[in-house]
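See structure below.
Of the protein chains in this complex, one is absent; all others appear in place.
Take a look at chain A:
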Amino acid sequence: MIEFHSVTKRFPDGTVAVDGFSLVLPSRKTTVLVGTSGSGKTTLLRMINRMVDPTSGSIEIDGADIGTLEPVKLRRGIGYVMQNSGLLPHRKVIDNVATVPMLSGIPKKRARTEALQLLDTVGLDRSLANRYPSQLSGGQQQRVGVARGLAVNPNILLMDEPFGAVDPIVRAELQQELLRLQRELGKTVVFVTHDIDEAFLLGDQVVILRTGGLIAQVGSPAEILANPADDFVATFVGADRGKRVLHLESHSDGDVLVDADGRLAGVLAGGTSPSAAAGAKAAPEEKAAPEVKAGPFAGSGAPAQGGDPR
């Protein structure tokens, strides 16, 4: 469990990135911090592993104030995955994954064996182990990033827009992969994104942020969609524009779901009875929409298995 107690971060230049932030992030659940660029998401995330120290307030992990812990040691026990993978360009894939355990004193041979197993875990072919990061596709690099994040078998995994730089098809696949991993591993995941669809897909708890690290609303995806706290949240989740209200249209080619703007949103799973269409109006179930939107590619995922290695 991670607890923020009225945490404020003021940078030396006077920017207040986070202001009086209090939140409990439950263990073994995924908490998603979502907000526009500059809303303090990265700062919040980095305060958990002390890359940034709060100006005031405190953060506790399982009841221990992290301000009293040695930063380097703390970081070695927490997985971190970032947008541009942040892999070391001069180390091979296998070494990138094995490096962190080795820093903590695990023998090289064991670290490498475990790193190979981790490549399996994140769905990467072992034949990529001896490549350099630049020889992988963006999606493959992110998988290596996740493997590296898991390498120390941490309880906590911090992810800063990890899928923000890959194309939509690969992103959808990586999201599903993370959901699968999370079902298997049950980490305390803190996930940062600016994409509300991604937040609703991955989050058990979603935190919508305003500029200055102010909480606009906290809740499950269903709670937020059903009862947006205010206009800001409603606009952010797209509820105000009826973006998430779908209706059924019959075409000669078949029945399709269309959103309020007239955009094709997808098709109904298993039949097109009117009652099913009505069900689609209930907001939370629309969570599946981002995948369905992928249209002809949805579910196949074949080209996304890393794309062409270059």
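One rule holds for everything that comes next: contacts are C-beta pairs under 8 Å (C-beta built on N, C-alpha and C of every residue); 3 or more make two chains touch, one makes a residue touch a chain; residues count from 1.
Everything that follows uses one rule, which is that contacts and distances are computed from a predicted model.
Hidden from the displayed complex is a chain whose UniProt protein name, among "ABC transporter permease", "Nitric oxide reductase NorC subunit apoprotein", "Electron transfer flavoprotein subunit beta" or "OB-fold protein", is "ABC transporter permease".
Interface note for the absent chain: among A:N49, A:N155, A:T188 or A:Q217, the touching residue is A:N49.
Residue in contact with the omitted chain (choice from A:M82, A:I156, A:A172 or A:A265): A:M82. Listed residues A:A165, A:V218 or A:V256: the one in touch with the omitted chain is A:A165.
Mapped onto chain A, the footprint of the missing chain covers residues 46, 49, 51, 72-73, 75-76, 80, 82-91, 99-100, 103-104, 131-132, 134-135, 138, 141, 148-149, 158, 164-167, 310.
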